[in-house]
Structures are given as structure tokens and as C-alpha cells.
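Here's a structure for you.
A single protein chain has been removed from this complex, and every other one stays in its place.
Should a chain be cited, it is by its letter among A, B and C, assigned in written order, with residues numbered from 1 in that chain.
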Amino acid sequence: MRKGVAITIFFVFLALMCYLALQLHPFGEPPNKDMDQYFIDHAQEEVSANNVVTSIVFDYRGFDTLGEATVLFTAVAGTVAVLRSFRFKDKLAVKKLILMDKDMSVIVRTISNILAPIILTFGLYIILHGHLTPGGGFQGGAVIATGIALLIVANAPSKVKRMISKDLLNAAESLGALGFLGMAFLGLFSATFFFNAIANSGFLFGDKTPLGINYGNLNTGGTLPYMNIFVGIKVLAGLGAIVLVLYLLAKGGEEE
Amino acid sequence: MLNTGFGYWEPIIFALTFLLLGCIAYFIYIRGNPKHKKVGEQLKPFLSGNPEPAKELVHIRGRHIYWGFKEAFAPVYRKLDEMHDGDVRNYMLWFFGILVILMLIFLGGM
Amino acid sequence: MINWEIVVQNFPFLVVGILMAIGVYTVTMKRNLIKIVIGVEIIESAVNLFLITLGYVEGAYAPIYTMAPKAAENNMVLPTPQALTLTAIVIGLAVTALMLALAINIYRHYGSLDVRVARRLRE
Partner (left out) sequence: MMDISQHYPALIIAIPLFAAFLCPLFKERIKALATLAILALLATLIFVVLLAGQVYTSVAPITYTYGSSSPGLTLPSGYHVPVRIIFEIDGLSILMALITVILALVGAIYAYSSIKDESGKGKFFALLLLLTVGALGMVLTGDIFNLFVFLEISSIAGAALVAYYNYRGEANEAAFKYITVSSVGGVLVLFAIGILYSEYDLLNIAALGNAISTTGLSTLDLFALALFVGAFAMKAGTFPMHMWLPDAYGEAPAAVNPPLIASTQASLYALLRVTYIMYGGAVFNYTTLGWVLIVLGVFSMIFGVLMALKQNDIKRFIGYTAVSQVGYMLVPFGVGLSTIGDDVAFGTYGITALQAGLFHMINDAIYMGMLFMVVGCVYHATGKRNMEELGGLARNMPLTAIFFMIGGAAVSGVPPFNGFASKIMIYESIYNFHPLLSIIAIVVSIITLGAYVKAFQGIFLGPKLKEFENVEEAPTSMLVSIAVLAALVIVFGLMPSLVVKTIIAPAANALVNPYGYYAGVLGGV
């Protein structure tokens, strides 16, 4: 009975989705590009960024990105809160995780020690060049977080706890989020919330970008590079905290 | 005064009327027999001569209330219990079912 | 009756629809909580793919001016869907992290990841 209903719904849904796909505009020929043409035409002079996507992410729709950073912050806070240590109060609880305080093999540790600095450098590059090339704070932060994750999973929980503390990561995350919010507030004092106050002002990262296709000037972008850096800190700390909490939990060495 | 289009509702008048009626009720209450004794046999309930059980034993718990109503609606409740089986997949199934029905209604009916 | 040219041209959109339906199947039929998380992820990926395909313009270049080829001038794909997808991916990541954390806790309490076990709340 239940299975039959589910299969029926699945097929009706599939049919509706296929019908929808055929109703959409032909692939590769958007019928209307009013808003996007504005971004392509004006991103360089208004935001002084070569990367149009980053200029949308951090300037035109910067408020969405604040929301996005908030979502990540919420998820980290939520995950850490949900996985905080507790004493079982209900009788049915049976599963206790076994403590496994062991390093991974020498090969893994050596390779991860060699790779981690390279990954960190690459992540920094992605963060700093977010307004010129593909990438930005989120992507770079995620890359750095993989480096941290590599270091975490290669070592024993007791060693990890000495290396990185959850409090440090939490504080770094709050700092990144507050810095991002602060950059948004900076605009409030000159025009509106999220106004790009530094672009074309001559301050650090405040140069004008040459219009049209160019080789890229790192010293452009206004608030974009600052926001990228803060978001990068936030993302690497947040993802690092999630990996750390999950790892310590899986190995049975959760923090009190 | 709240005008509902076909009548009105004035809570202040209602509250005043309520107070007035309360005063009248209280007036009748204080006119009662002052000689009524607050002690003795007459306070106990008469249970065909049987002794009165302890209060804790006759406490009616929440579950017992509306037993008749629940019995009368038993077939409905059986269906509803089946539906609320706590399986997260069924939650999704109801959601997608309604979604599909809505799509069909909207595409066909508008 | 079906216009096959459109079917071929809109194949990416069809893939999105099929992926979504697979996600629906996964969340309504699979019994393992982790598989349900995967099903939600499939639906999320389908929507992300949908957004990205919306921005595609035939023969156009990435919307980045740094060292772009000459032909890219005035011939770029729509940038907004890429920005939206970036946001949607991060949101999807956040949801997944929280769902997995909750699944871990359910396992610790109930000793199982079966949805038929994880239903103490009913009626």
C-alpha cells in the first residue's frame, strides 16, 4: 500500500519534472538578461573587481552573503551544541563509542605533514585573489579547512587536542563573522549597509581597475578582499570546528 | 467597538455586564444561611453507606476524560494513528503527495 | 507530438528533473537515516545544477575579466546564478553537517539508524 503510493508519486513527480524541463527556455539561450547584463557592464567601474561573480557575491548581493555566512555560523553552533557531551538519561541508550587513541600510519602522517603547508598556501592564494580569479573567501576557507582536516585525521585525538582547541576555533569563527559584519557597517557610515566604501578611494585595495580585459591588479576591489579574508577565517574555523568535533566524537575522546 | 461587518463586539460592555452579574451572584451568596455547620457528618459524600475512599485513589487522570468521545470516534482515531506513525519518510511522502496534487490542480485548473 | 529537438537541447534540464525524482525516491523509500541525508543532498544538488544551467549562454565565456580571451568581451555567461549557487552550496553544506550530527545522536540513543526504530514520537 505505502510502496504503491510512493511509486505512484515518484512517477507523477518525474513526469511533471520532465514536462517542466521541456517548458523551460532552450538550454543556452536565456530569454531575458536585463539584470545580468548590468552586472557584466558595471562591475568593473562600480566595484573595481575583475571577477563579476565575486562582485555580485560581496557587493551587489552582499547581504545574501552575510546571510550565507550566518547559515554556516548557525550550522557550526548547532552542530557543536547538538554534539556537546551529555550523560544518557534514557534507559534505551545503548551505544557507547570506544576510545581509540591511535595515530594513523607513518606514511599518512608524513604525507599529510608535507601536504598541509602546500594546501594552506594554495587556500591563502584563493582567498586573496578572490576578486581577480575564480575563488574567494568561501572556497579558499574550505581549501584551508581540508588541510586542517588532513592534520586532524592523521593524528591521535590526544595529540589533536593539544594542537588545536575548539575554543580557539570558535573564537576565530566569531572574529571572522564580526569582521565581516564590521566591513558591512563601514558602508553604513558613508552611504548604506554593505556600501563598498573603499572601492576607488585610493586606500589599500582601493585602486581603480582598468576597464575591459586586463591582467588584473591585486590592489583593487575595495571592501571585497577584506570581506574575503574575514569570510576565509570564518569558514576555515567553522569547518575546522565541525571536523574536530566529529573526529573527537568518533574516536571517543570528546571534550567535557 | 469592533465592527465585524454584520454586527459588533464591545468587550468593555461585556466585562461590565460580567462584573454586574458577578456582584449579583455574590449578593445572593452572602444572603445564604449563616447557620450552616462547617464540621460533622453532613460534609461527607453519601456513597450508599460505604466508607469514602482516600482522595488519591479517586483522582481522575487526564487520560480518562472524554473516554466516550474517543470511543465514538475510534474509527477516525485508528486512521489518524496510522497516519501519525512517526516515520520521517511518511512525512516526506505526504509533502510530495500534496505538492504533486497542487501542481496538477494549478496546471489543469488555472 | 514531442518536439525532439527541444528534448535534445534541454537535456541538462531533463537531467535536473530526473535527479530530483531520484532524490524524492531516496527520501521516501530508503530506511537508513544516512541514506535519507543523501537523498536530501541529491535534491539539493539537482537544484544547484538547475541554477547553474540557467546561466549558461551558448558559446560564452566565464564572467571574469582577468586575462580573458578577446572573444569574451560582451560575451559572458550570466553571473548571478553562479553567485546564487555558491550561496546554495554553503547552505546545503550547513544542513548536511547538522543532519549528520543529529543522525549520530540518534544512533547513540536508539542504537540504530533505521527510520522504523527512530519513531518514538508518534500519534
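Here is the rule we use: a contact is a pair of C-beta atoms (placed from the backbone, for glycine too) under 8 Å apart; a residue touches a chain by one contact, two chains touch by 3 or more.
Computed from a predicted structure; not experimentally measured.
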item: Visible contact partners (per top-of-document touch definition) of the missing chain; value: A, B, C
item: Residue of A:A81, A:I111 or A:L204 touching the missing chain in the full complex; value: A:A81
item: Absent-chain interface as seen on chain A, which is shown; value: 16, 20, 23-25, 30-36, 38-39, 42, 59-64, 66-68, 70-71, 73-75, 77-90, 92-93, 167, 170-171, 173-174, 177-178, 181, 184-185, 187-196
item: Absent-chain interface as seen on chain C, which is shown; value: 20, 27, 33, 36-37, 40, 43-44, 47, 50-51, 54, 78, 80-81, 84, 87-88, 91-92, 94-95, 98-99, 102-103, 105-106, 109-110, 118-121, 123
item: Residue numbers in chain B that touch the chain omitted from display; value: 1-7, 9, 11-12, 14-15, 18, 55-56, 59-63, 65-66, 69-70, 73, 76-77, 80, 83-84, 86, 88, 90-92, 94-95, 98-99, 102-103, 105-107, 109-110
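We adopt the following convention: only the chains that are shown with their structure count from here on.
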item: Touch-based graph of the chains, sorted into line, ring, star, complete or other; value: complete
item: A-B or B-C - the one linked by more C-beta pairs in contact; value: B-C
item: Most remote chain, CA-based centroid, reference being chain A; value: B
item: Separation of mean Cα positions, chain C and chain A [Å, integer]; value: 17
item: Length of the line joining the C-alpha centres of chain A and chain B, rounded to whole Å; value: 51
item: Two or more partner chains touched - positions in chain C; value: 24, 28-29
item: Sequence positions of chain A contacting 2 or more other chains; value: 6, 9, 13
item: Contacting residues of chain B [partner chain A, same complex]; value: 90, 93, 96-97, 99-100, 103-104
item: Touching residues on chain A, where the partner in the complex is chain B; value: 2, 5-6, 9, 12-13, 16
item: Interface residues, chain C side, partner chain B - complex; value: 24, 27-31, 36, 115-116, 118-123
